[in-house]
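So, chain A:
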Amino acid sequence: MQMHSLSFDISHTLAGSLVLISFMMLYQDRLYSLLNVFALHALVLALSVAWQAFVQDAPHLYITAVIALVFKAIVIPVALHRIVKQLGIHRDIETAVGIGPTMLAGMALVALSMVLMLRVTAEADPLAREDLAFALSVVLLGLLVMVTRRNAVSQVVGFMSLENGLVLAATGAKGMPLVVEISVAFSILIAFIVIGIFLFRIRERFDSVDVSALDDFRGEQR
Partner candidate 1 sequence: MSMPAFNPVTAVLLIPICSAALLAALPGYRMTARLNVVASLATFLSALSLFVIERPQPGPYVLIDDLNIVFIVLNTFVGFTTSIFSASYIAHELDTGRLTPVYLRFYHAMFQTMMFGMNLAFVSNNIGLMWVAVEIATLTTVLMVGIYRTHAALEAAWKYFILGSVGIAFALFGTILVYMAARPVIGEGQDAMVWTILIEHAGTFDAPLLNVAFIFLLLGYGTKVGLAPLHAWLPDAHAEGPTPISAVLSGLLLNVALYALLRFKILLAANPAAISPGPLMVTMGLVSLVFAAFMLYRRRDIKRLFAYSSIEHMGIIVFAFGMGGPLANFAGLLHMVMHSLTKSAIFYAVGHVSQIKGTQRISRIRGLTVTHPALGWGLVVGVAAIAGLPPLGIFMSEFLVVSSTFARQPLLAIVLVFGILLAFGALTLRLTSIAFGRPRGSTAAAEASYVPMFAHLALVLGAGIYLPAPLVVWFQHVARLLG
Partner candidate 2 sequence: MSDIFVQGTQMLLVLLLAPLLTGFVRKVKARLVRRQGASVLQPYRDLLRLLRKEVVLADNASWLFRVTPYITFAAIWVAAALVPTFATGLLFNWTADLIAIVALLGSARFFLALAGMDVGTSFGGIGSSREVMIAALAEPAMLLIVFCMALVAGSTQLSTVANFLGSSYVGLRVSLGMALVALFMVALAENGRIPVDNPATHLELTMVHEAMVLEYSGRHLAMIEFGAFLKLLLYISLIACVFLPWKIALVGTGPLAYAVGAGVYVVKLTAAGFFLALFETATAKMRVFRYPQFLGAALMLGLLGTLLLFVSRSF
(Lines give C-alpha, C1' and ligand atoms only; values in the text may rest on other atoms or scores of the structure.)
Protein backbone atom coordinates (compact mmCIF):
# COMPACT_ATOMS: atom_id res chain seq x y z
CA MET A 1 0.00 0.00 0.00
CA GLN A 2 2.79 2.33 0.96
CA MET A 3 4.57 1.25 -2.15
CA HIS A 4 1.49 1.85 -4.23
CA SER A 5 0.93 5.35 -2.97
CA LEU A 6 4.58 6.13 -3.52
CA SER A 7 4.47 4.82 -7.08
CA PHE A 8 1.30 6.76 -7.56
CA ASP A 9 2.93 9.95 -6.34
CA ILE A 10 5.99 9.49 -8.49
CA SER A 11 4.12 8.83 -11.73
CA HIS A 12 1.74 11.61 -10.85
CA THR A 13 4.65 13.99 -10.38
CA LEU A 14 6.23 12.92 -13.64
CA ALA A 15 3.03 13.37 -15.58
CA GLY A 16 2.40 16.70 -13.94
CA SER A 17 5.91 17.89 -14.76
CA LEU A 18 5.29 16.85 -18.36
CA VAL A 19 2.38 19.28 -18.46
CA LEU A 20 4.59 21.91 -16.86
CA ILE A 21 7.22 21.46 -19.54
CA SER A 22 4.58 21.78 -22.21
CA PHE A 23 3.82 25.17 -20.70
CA MET A 24 7.47 26.01 -20.86
CA MET A 25 7.37 25.22 -24.56
CA LEU A 26 4.52 27.62 -25.02
CA TYR A 27 6.69 30.22 -23.38
CA GLN A 28 9.72 29.85 -25.69
CA ASP A 29 10.05 32.13 -28.64
CA ARG A 30 13.52 31.19 -29.85
CA LEU A 31 13.93 27.95 -31.80
CA TYR A 32 17.00 26.67 -30.03
CA SER A 33 15.52 27.10 -26.61
CA LEU A 34 12.34 25.48 -27.82
CA LEU A 35 14.30 22.47 -28.99
CA ASN A 36 16.10 22.21 -25.69
CA VAL A 37 12.87 22.35 -23.76
CA PHE A 38 11.46 19.67 -25.99
CA ALA A 39 14.46 17.46 -25.30
CA LEU A 40 13.66 17.87 -21.62
CA HIS A 41 10.04 16.99 -22.39
CA ALA A 42 11.13 13.77 -24.07
CA LEU A 43 13.45 12.98 -21.21
CA VAL A 44 10.71 13.30 -18.62
CA LEU A 45 8.44 11.20 -20.80
CA ALA A 46 11.11 8.52 -20.96
CA LEU A 47 11.37 8.58 -17.19
CA SER A 48 7.65 8.27 -16.65
CA VAL A 49 7.37 5.47 -19.18
CA ALA A 50 10.22 3.64 -17.51
CA TRP A 51 8.55 4.10 -14.17
CA GLN A 52 5.30 2.73 -15.56
CA ALA A 53 7.26 -0.25 -16.91
CA PHE A 54 8.65 -0.79 -13.47
CA VAL A 55 5.36 -0.39 -11.67
CA GLN A 56 3.28 -2.50 -14.04
CA ASP A 57 6.36 -4.74 -14.43
CA ALA A 58 5.72 -4.70 -18.16
CA PRO A 59 9.23 -5.06 -19.57
CA HIS A 60 8.19 -4.25 -23.13
CA LEU A 61 7.46 -0.69 -22.03
CA TYR A 62 11.19 -0.24 -21.42
CA ILE A 63 11.60 -0.36 -25.21
CA THR A 64 9.24 2.53 -25.53
CA ALA A 65 11.17 4.35 -22.85
CA VAL A 66 14.43 3.77 -24.65
CA ILE A 67 12.95 4.92 -27.96
CA ALA A 68 11.68 8.02 -26.27
CA LEU A 69 15.04 8.70 -24.72
CA VAL A 70 17.31 8.02 -27.67
CA PHE A 71 15.16 9.05 -30.56
CA LYS A 72 13.16 11.96 -29.23
CA ALA A 73 15.44 13.34 -26.56
CA ILE A 74 18.65 13.13 -28.58
CA VAL A 75 18.44 12.31 -32.28
CA ILE A 76 15.57 14.47 -33.37
CA PRO A 77 16.58 17.58 -31.43
CA VAL A 78 20.09 17.36 -32.82
CA ALA A 79 18.80 16.89 -36.34
CA LEU A 80 16.47 19.82 -35.95
CA HIS A 81 19.33 21.93 -34.59
CA ARG A 82 21.20 21.30 -37.81
CA ILE A 83 18.21 22.05 -39.98
CA VAL A 84 17.64 25.27 -38.15
CA LYS A 85 21.21 26.23 -38.67
CA GLN A 86 21.02 25.34 -42.36
CA LEU A 87 17.83 27.26 -42.96
CA GLY A 88 19.37 30.08 -40.96
CA ILE A 89 16.21 30.71 -39.01
CA HIS A 90 17.63 30.39 -35.52
CA ARG A 91 17.32 34.11 -34.95
CA ASP A 92 13.79 34.92 -35.90
CA ILE A 93 11.00 35.18 -33.41
CA GLU A 94 8.29 33.02 -34.78
CA THR A 95 5.29 32.98 -32.55
CA ALA A 96 2.13 33.78 -34.51
CA VAL A 97 0.21 34.62 -31.38
CA GLY A 98 1.57 36.58 -28.42
CA ILE A 99 2.95 34.65 -25.47
CA GLY A 100 0.42 36.03 -23.00
CA PRO A 101 -2.73 34.90 -24.83
CA THR A 102 -1.09 31.59 -25.60
CA MET A 103 -0.40 30.97 -21.91
CA LEU A 104 -3.97 31.89 -21.02
CA ALA A 105 -5.29 29.55 -23.71
CA GLY A 106 -3.04 26.86 -22.32
CA MET A 107 -4.51 27.36 -18.85
CA ALA A 108 -8.01 27.13 -20.25
CA LEU A 109 -7.16 23.93 -22.09
CA VAL A 110 -5.73 22.28 -19.02
CA ALA A 111 -8.80 23.29 -17.06
CA LEU A 112 -11.00 21.87 -19.79
CA SER A 113 -9.21 18.56 -19.82
CA MET A 114 -9.46 18.38 -16.04
CA VAL A 115 -13.19 19.06 -16.16
CA LEU A 116 -13.69 16.39 -18.78
CA MET A 117 -11.59 13.74 -17.10
CA LEU A 118 -12.81 14.25 -13.54
CA ARG A 119 -16.23 13.30 -14.80
CA VAL A 120 -14.82 9.83 -15.26
CA THR A 121 -16.14 7.57 -12.56
CA ALA A 122 -13.49 6.67 -10.05
CA GLU A 123 -13.57 2.92 -10.39
CA ALA A 124 -11.34 3.43 -13.37
CA ASP A 125 -8.37 3.55 -11.01
CA PRO A 126 -7.27 7.04 -9.94
CA LEU A 127 -3.86 6.65 -11.49
CA ALA A 128 -5.32 6.12 -14.94
CA ARG A 129 -7.74 8.93 -14.36
CA GLU A 130 -5.10 11.47 -13.34
CA ASP A 131 -2.79 10.26 -16.06
CA LEU A 132 -5.50 10.73 -18.64
CA ALA A 133 -6.18 14.22 -17.44
CA PHE A 134 -2.49 15.09 -17.81
CA ALA A 135 -2.17 13.27 -21.10
CA LEU A 136 -5.14 15.07 -22.54
CA SER A 137 -3.73 18.42 -21.46
CA VAL A 138 -0.35 17.55 -22.96
CA VAL A 139 -2.05 16.63 -26.23
CA LEU A 140 -4.03 19.85 -26.32
CA LEU A 141 -0.99 21.93 -25.40
CA GLY A 142 1.02 20.23 -28.13
CA LEU A 143 -1.67 21.11 -30.62
CA LEU A 144 -1.67 24.64 -29.27
CA VAL A 145 2.07 24.85 -29.95
CA MET A 146 1.52 23.67 -33.52
CA VAL A 147 -1.18 26.26 -34.03
CA THR A 148 0.62 29.21 -32.52
CA ARG A 149 3.99 28.65 -34.22
CA ARG A 150 4.74 29.92 -37.65
CA ASN A 151 7.74 27.79 -38.43
CA ALA A 152 7.87 24.22 -39.66
CA VAL A 153 10.46 23.09 -37.15
CA SER A 154 8.59 24.34 -34.15
CA GLN A 155 5.40 22.82 -35.48
CA VAL A 156 7.16 19.48 -35.68
CA VAL A 157 8.18 20.00 -32.08
CA GLY A 158 4.60 20.70 -31.19
CA PHE A 159 3.48 17.57 -32.95
CA MET A 160 6.04 15.51 -31.10
CA SER A 161 4.98 16.84 -27.75
CA LEU A 162 1.41 16.03 -28.69
CA GLU A 163 2.52 12.53 -29.48
CA ASN A 164 4.35 12.37 -26.15
CA GLY A 165 0.99 12.92 -24.58
CA LEU A 166 -0.33 9.94 -26.49
CA VAL A 167 2.49 7.74 -25.32
CA LEU A 168 1.89 8.92 -21.80
CA ALA A 169 -1.75 7.92 -22.06
CA ALA A 170 -0.91 4.63 -23.70
CA THR A 171 1.57 3.65 -21.07
CA GLY A 172 -0.76 4.82 -18.37
CA ALA A 173 -3.38 2.41 -19.67
CA LYS A 174 -2.47 -0.77 -17.87
CA GLY A 175 -1.83 -3.78 -20.08
CA MET A 176 -2.67 -2.03 -23.30
CA PRO A 177 -1.37 -4.06 -26.22
CA LEU A 178 0.51 -2.61 -29.19
CA VAL A 179 1.95 0.27 -27.20
CA VAL A 180 5.47 -0.42 -28.39
CA GLU A 181 4.42 -0.86 -31.99
CA ILE A 182 2.54 2.37 -31.85
CA SER A 183 5.42 4.30 -30.42
CA VAL A 184 7.70 2.85 -33.09
CA ALA A 185 5.21 3.72 -35.80
CA PHE A 186 5.01 7.25 -34.54
CA SER A 187 8.76 7.61 -34.39
CA ILE A 188 8.88 6.59 -38.05
CA LEU A 189 6.16 9.07 -38.85
CA ILE A 190 8.10 11.85 -37.21
CA ALA A 191 11.25 10.77 -38.97
CA PHE A 192 9.32 11.16 -42.23
CA ILE A 193 8.28 14.64 -41.28
CA VAL A 194 11.77 15.69 -40.32
CA ILE A 195 13.20 14.24 -43.52
CA GLY A 196 10.47 15.98 -45.42
CA ILE A 197 11.42 19.31 -43.96
CA PHE A 198 15.02 18.58 -44.63
CA LEU A 199 14.52 17.44 -48.26
CA PHE A 200 12.03 19.97 -49.49
CA ARG A 201 13.49 22.75 -47.34
CA ILE A 202 9.91 23.35 -46.36
CA ARG A 203 10.09 26.54 -44.48
CA GLU A 204 8.27 28.98 -46.66
CA ARG A 205 5.97 26.55 -48.39
CA PHE A 206 4.92 24.77 -45.25
CA ASP A 207 3.68 28.02 -43.97
CA SER A 208 3.60 30.49 -46.77
CA VAL A 209 0.79 32.98 -46.49
CA ASP A 210 1.50 34.13 -50.03
CA VAL A 211 -1.70 32.92 -51.63
CA SER A 212 -0.88 34.16 -55.11
CA ALA A 213 2.16 31.90 -55.02
CA LEU A 214 -0.12 28.98 -54.23
CA ASP A 215 -2.58 29.77 -56.98
CA ASP A 216 -0.54 28.85 -59.99
CA PHE A 217 0.09 25.33 -58.87
CA ARG A 218 -3.37 24.84 -57.47
CA GLY A 219 -4.91 25.72 -60.77
CA GLU A 220 -7.26 27.98 -58.87
CA GLN A 221 -7.55 31.62 -59.82
CA ARG A 222 -9.40 33.80 -57.39
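Convention: contacts are C-beta pairs under 8 Å (C-beta built on N, C-alpha and C of every residue); 3 or more make two chains touch, one makes a residue touch a chain; residues count from 1.
Basis for inclusion: all candidates are chains of the complex that A comes from, given by their letters.
Note that the structure is a prediction, hence the values are computed from the model and not measured.
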Quiz item: Looking at the complex, which candidate is in contact with chain A: 1 or 2?
Solution: 1
Practice problem: Using the touch rule from the top, collect the residues of chain A that touch candidate 1 in their complex. | Solution: 116-117, 119-121, 123-125, 128, 132, 135-136, 139, 143, 146, 155, 159, 162-163, 165-166, 169-170, 173-178, 181-182, 185, 189, 192-193, 196, 200, 202, 205-206, 214, 217-222
